[in-house]
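Report on one structure; see the data block that follows.
All protein chains but one are shown at their positions in the complex.
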Amino acid sequence: MRIPCPHCGPRTHEEFTYYGDATVRRPSATGPDAEAAFYDYVYTRDNPCGLHRELWFHQGGCHEWLVVERDTRNHDIKGAVPARSVFSADDAT
Amino acid sequence: MSSRIAQGGAINRQQVCRFTFDGAGYSGYAGDSLASALLANDIRLVGRSFKYHRPRGILSAGSEEPNALVELRSGARREPNTRATDIELYDGLEATSQNRWPSLKFDVQAINGLFSPLFVAGFYYKTFMWPASFWEKVYEPLIRRAAGLGRAALEADPDHYEKSWAHCDVLVIGAGPAGLAAALTAARTGARVILADENFVLGGRCLAERRTIDGQPAADWAAQAIAELRSMPDVRLFPRTTVFGVFDDGVYGAVERVNDHLPVPPEFQPRQRVWRFIAKQAVLASGAIERPLVFGNNDLPGVMLAGAVRTYLNRYAVLPGRRAVVFTDNDDGWTTAADLVAAGGQVAAIVDSREPVIVSELARRFPDIQAIAGEVNGARGGRHVESVEVTSRTGTSHRIDCNLVAMSGGWSPTLHLTSHKGNRPRWDEERSIFVPDMLPTGMRVAGAANGDMTLGEALVTGFRQGLTAAASCGFSGSMPALPRVTEESARRVPLWRVRQALGKCFVDFQNDVTTDDVELAEHEGYRSIEHLKRYTTLGMATDQGKTSGVTGIALLAQRRSIPVAATGTTTFRPPYTPVAMGALAGHHRGMDFRPTRYAPSHRWASELGASFTESGPWLRAQWFPRAGETDWFEPTCREVKAVRSTVGLCDVSTLGKIDVQGPDALKFIERLYANNFATLAVGRTRYGIMLREDGFMFDDGTAARLAENRYLITTTTAHAVQVYQHMHLCHQTLWPELDVQFVSVTDQWAQFAVAGPRSRALLQRVLDPRCDLSNEAFPFMACGEVALRNGEPARLFRISFSGELAYEIAVPGHRGDALIRTLHDAGQDLGVVPYGLEALNVLRVEKGHVVGSELNGQTTAHDLGFGRMLSTQKDFIGSVLGRRANLIDPARPRLVGIKTVDRNAKLAGGMHFIPQHAQRSIEHDQGHVTSVCYSPILEQWIGLGLLTNGPDRHGEKVMVVDPLRGAETLVEICSPVFIDPEGARLRG
Amino acid sequence: MADALHFTYSPGRLGRREGAPGLVLQELTQFALASVIARKGQAAQAVGAAQRAFGASPPTTPTIAAGSDIAFVWSGPGHWLALGPQSTESFEARLGTVFGTHASVFDQSGSRVLLELRGPRVRDVLAKGVSIDLHPRAFRTGDVAVTTASHLAVHLWQVADEPVYRLLVVRTWFDSLWRWLAASAAEYGCEVMAPTPYTL
Partner (left out) sequence: MANRYSIFSLLKESLRGHRGWAPAWRDPEPKPAYDFIVVGGGGHGLATAYYLAKNHNARNVAVLEKGYIGGGNVGRNTTIVRSNYLMPGNIPFYELSMKLWEGLEQDLNYNAMISQRGVLNLFHNDSQRDACVRRGNAMHLHGVDGELLNREQVRKLLPMADFDNARFPIMGGLMQRRGGTVRHDAVAWGFARAADSLGVDIIQNCEVTGIRQDDNGVTGVETTRGFIGSRRIGMACAGNTSRVASLAGLRLPIESHLLQAFVSEGLKPLVPCVVTFGAGHFYISQSDKGGLVFGGNLDGYNSYAQRGNLPLVEEVCEEGVALFPCLSRVRMLRSWGGIMDMSMDGSPIIDRTAVDGLYLNAGWCYGGFKATPASGWCFAHLLATDQPHEVARAYRLDRFATGRLIDENGSGAHPNRH
């Protein structure tokens, strides 16, 4: 696979480290259901057969985390954006 | 060279190549393949089949060859299962037949043939079950010896390999007429083109046919095309290069046989090179593979694919048989008859399985050849075909003497690469072939690979696909004038098997799969094509069913009375042809298997004769033996004692170091670490633990507050990369709002532990005298910038892993070697001693510090005695799930110290705790010993372990058992801190 | 020389002995190096500060920008490696003064080894371990790649059209990189030059 790093250009996926689902969000540690929420966050996954938004770290490049949208059926990559932008946008909303 | 035709062919008759086969000497010419040279020397029997050990000859002239497999070369360079049809002849070539004993001609296991009624598909699933103990002892060894094909070398491969990357706009796979045409039009647009072909000569079937392009021989046209391509700067030609796999996003794997045409690669050159071609577009022009016909004894040497016969005639100038019978179900077979006649061979008959009307129409063109509308029922002969039995449509039978049967069951597009990404080909009922359907992104297909079987179609589709591929990359050009070519026809009426067979009809030659096997499998319910394949092993030999797959599918369809399209296909997977593992490994073998990381003191340590060991990627000094010390034990004890009594030096640069700056630096590390850092003052260092979000221990280390908004944190050697990545993850996805910057400075700082009662004295000699190291000015856990005597800057940390008065001093990486030498020299009269990992381990076990064997990913902070460090005042990674009842359960195995009750007894890591007097069984398993050492200070073996309810059991005696090695001993549970529990020494 | 951990780097000819070397390589020494990372939201200000002080704008794309004596090698968004001559003055302090609150500065002077590579086969050698496209249509003088060479993290940039490249590699990995480079260049012949002080 070649991941289109928005900073470095397309690179072989060997340069990246995979982390997994980019749609889960770290819950509040103080809520009454914190433990259940963290269980969901840490352990359960949609694991879709199809488009998957996932985190990759450009370990062998710019050291940026990316959110890559990729089809798990055929590995087609739709795009990659800096994780910072995705997760900062989350904050804004 | 009795079968060599006097003239013609793409061989160099000036360059004779001598070679041996089974020890006997022969000769051929440069440009020959081993197969053509064998045929030229009238060698017809080349190998034995897998199961029945039947005599086998040469079926094809290419990489689809199932039969003619040999062991090439000898000794450490022996290569089993090498296709004679692929090997380029070189002077000194050495080949040996395989899978036969004692000789190729008299193979004892040919007796298997007599039992063939027993050895049907799946027979082994039905027997060898009784008695149960006989399988491994009797049956399996017999089967294993009989199975397998060639013998692998046992010695290390003396050759080297490498891997490389190449980028292009258009990759053209196959340099036959379609591929050359595609490369030409693409390259003329200015696009960057790579043209690769598995053969050692580019040209494909242009070299094998007597056809013309614009009035000139096809081979000449090909030579001109190649010359033009060679003249273009952005075109790269790769002969001897098989594109073996298609991977995601335009990555194509290829292997270039750089020097396989030489006895030994020239000095400094690789034997083979794996290429990763990165192509925006690809044109697949891989041609087609001819199908054998299925009739009795169709595996006899001398029965050959008709197209291969033409290759031998036209490209290699070899007449594979003097008297031939051509058996075909299509027009192309007739071309072979014509070529045979043209080459001076005799064609005894053409047997065409189609309607008499077609046959007689074609026969008009060959007035001298007997044409029979009918079929070959079987071939006869011992180790070679001697005659065929033929039945005509009218019912008359003939026996025709011959020593060559040229058979043609039509051509199957070589579309393997179109389906490597999971796309399945489509059955074209009209032409009775599978054709590419959905293609991998960026791939197009031209010529025979797409079912366009004639030369004219190959050129047109090649030109067109080359042009469109280039256009997709933004390059434009125009179609050249279409050349005039010899007329030909690819009409075919498929004959999947003869109606009446004499003898075994082979579908998969190498694996000895016959029509009977296919029928039996279907009968027994193995009806899916995948079941059929797996049950009969059809298509699973080294040729991966290149000549048998389509026939197998068609026969299954016939048997099930369903259309071929409904039967489906098996999946083609990389590699297209087998690839040497060495080529895929490339440079990364032996000592270069993985990179080695050297600590800054490495040269100094090796000068001192240190013994080194792997620590992850690092090579670290294990101990520093002195004259007379022969094992690890003496130097280790000596080094430990020195640290406890004088002063020791140890390179600790391998710890991960991350420099964290910015206004939110404190907030950031507060969230990363489980313990409190808010109260850490500038100029002070604190031990810290990190958890994973699931609440288990992740890593430990120290954080030094270098300035108001600057912290230097350390990680364990093992987790340095993971912690750094984790910090980025946390910053970029969890807390992007934090204004914090950090970078790994592991390599920037060479860092040495100076440990022992005289460490202060030693440091005072190397530091600027103005530097105050007194307890008041620089107490335990202090940190700061200092200067060396020569004025160079350094950092000093008063931290101690050994439990002694100790410091760690850091200088920029390139100054590390100088500093360690300065320290070592300056401390000679203080008794300074370098110490290695073994002593470091003893020192830390004596102090109860945990390392990787305790931080093993299965332990919690509570397990390791850090429970009280966990902050309850803040949220940090792991704070929520770390509170789960099961993670803080006191009954979990928790950290303890152990010492042997018998002071002479030894301990070993991995022993398990069992209560004294309890049975040595799992119900009584209470944990395990994580770390052990011989403490030269306590003069006995001690250790650390994880014991159920451990901290509550100090003073109790427990067995530690090692049933694996038959050892056990009684230990006393104690605090993990064996030495100086009050910490007086390190504060000294 | 003594400051680097070179087990195998020694001037002379490696690999094929006949003919002109396919690769010429030389270690560049006596440089100062620092990581510069812009503070949150301060990248533009950091760039401006550098432009004023050094005559070089730290680039926002993978390129290198050289000023009077300092060059900025792109290393990631808002992240550069500043490369300058060695001096008695602290490089980190010098940069720190310029960047002030716009960027954090981390001395890296001891962390890397810098090589210069040239020769008719330099692209072929690099292609054996570097996965990016170095064809002149894709990678030109002034371009930077933060990538891997034989699985080791490197900064690679082109300094002349011939082409000439510079390769910056982590010091403790250098020996392995060297072994790969020597093996990859062997078939073309490789001339190793004596180390020389770094210049822009």
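As written, the chains take the letters A, B and C, and residue 1 is the first residue of each chain.
Rule of thumb we're sticking to: a residue touches a chain if its C-beta (ideal position, glycine included) is under 8 Å from a C-beta of that chain, and two chains touch if they have at least 3 such contacts.
No experiment lies behind these values; they were computed from the predicted model shown.
A.B. asks: Which of the visible chains would the unseen chain be in contact with across the whole complex?
C.D. replies: Its contacts among the visible chains are A, B.
A.B. asks: In the complete assembly, which of B:105, B:365, B:484 or B:594 touches the absent chain?
C.D. replies: B:594
A.B. asks: From the list B:16, B:777, B:964 or B:984, which touches the chain that is not on show?
C.D. replies: B:964
A.B. asks: Among B:26, B:90, B:161 or B:434, which residue is in touch with the absent chain?
C.D. replies: Final answer for the missing-chain contact: B:161.
A.B. asks: Touching the missing chain, which residues of chain A?
C.D. replies: Contact residues on chain A toward the absent chain are 1, 12-14, 18-21, 35-36, 39-40, 42-49, 52, 54, 70, 72-75.
A.B. asks: State which residues belonging to chain B touch the missing partner chain.
C.D. replies: Spelled out for chain B, the touching residues are 50, 76-81, 117-118, 120, 123-130, 132, 135-136, 140, 143-145, 147-157, 159, 161, 163, 245, 247-248, 251, 253, 274, 276, 420-422, 516, 520, 523-528, 530-531, 534-535, 537, 540-542, 544, 573-575, 578-582, 584-586, 588-594, 596, 613-614, 692-696, 698, 852-853, 856-858, 881, 884-887, 908-912, 914, 920-922, 924-925, 928, 930, 961-965.
As a convention for this text, only the chains that are shown with their structure count from here on.
A.B. asks: Report which of A-B and B-C is connected by more C-beta pairs in contact.
C.D. replies: Answer to which pair has more contacts is B-C.
A.B. asks: Centre to centre, by mean C-alpha position, how many angstrom separate chain B and chain C?
C.D. replies: Distance between chain centres, rounded to whole Å: 32 Å.
A.B. asks: Averaged over CA atoms, how far is the centre of chain A from the centre of chain B? Could you give it in whole Å?
C.D. replies: Once rounded, the distance between the two centres reads 28 Å.
A.B. asks: Can you tell me which residues of chain B touch two or more of the remaining chains?
C.D. replies: 276, 278, 737
A.B. asks: Two-or-more-chain contact residues of chain C, please, as numbers and ranges.
C.D. replies: 131, 151
A.B. asks: Using the touch definition up top, name the residues of chain C that touch chain B in the complex.
C.D. replies: Contacts found on chain C: 2-5, 7, 15-16, 35, 37-41, 90, 103-104, 106-112, 124, 127-131, 133, 135, 137-138, 150-152, 170-173, 175-177, 179-180, 183-184, 186-187.
A.B. asks: Help me check something: in the complex, which residues belonging to chain A touch chain C?
C.D. replies: 7-9, 11-12, 14-15, 59-64, 82
A.B. asks: List the residues on chain A that touch chain B in their complex, please.
C.D. replies: It comes out as residues 1-2, 10, 12, 17, 19, 22, 26, 29-30, 34-35, 38-39, 41-43, 55, 57, 59, 63-65, 74-77, 82-84, 86-88, 91.
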